[in-house]
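Okay, structure first, notes after.
Every protein chain of the complex appears in place save one, which is left out.
Entry: chain A
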Amino acid sequence: MPRAVKGVLVECDPSIKAIILKIDEDHHHAFIVEDLDEDHLVVKEAKLAELKERLEKILEKTQMMEKDDDSDPDQPG
């Protein structure tokens, strides 16, 4: 009989996946249940929010987001 494991399937780019793998490694493999292929992996449901947060933090450091200009160009001042 096959086994079923509860979890969350994460689809992402290979680049993002590499970061997730790194996060997992740094935290004693607390996140990943199974590494499926280059752009899919299964993580623990309870850990998803934390993983997202950590990922955002790392991306913030490494990526330069263009500043969003909210001002209206057609309006003076």
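Heads up, the rule we're going with is that a contact is a pair of C-beta atoms (placed from the backbone, for glycine too) under 8 Å apart; a residue touches a chain by one contact, two chains touch by 3 or more; residues count from 1.
In the analysis below, contacts and distances are computed from a predicted model.
A.B. asks: Assign the chain not included in the display its UniProt protein name, restricting the answer to "RNA polymerase II transcription factor B subunit 2", "ubiquitinyl hydrolase 1", "Trafficking protein particle complex subunit 2-like protein" or "ER membrane protein complex subunit 2".
C.D. replies: Not shown, but named in UniProt as "RNA polymerase II transcription factor B subunit 2".
A.B. asks: For the chain that got dropped from the picture, name the residues of chain A it touches.
C.D. replies: 1-13, 16, 20, 33-34, 36-37, 40, 42-43, 45, 48, 52, 55-56, 59, 68-70, 72, 74-75
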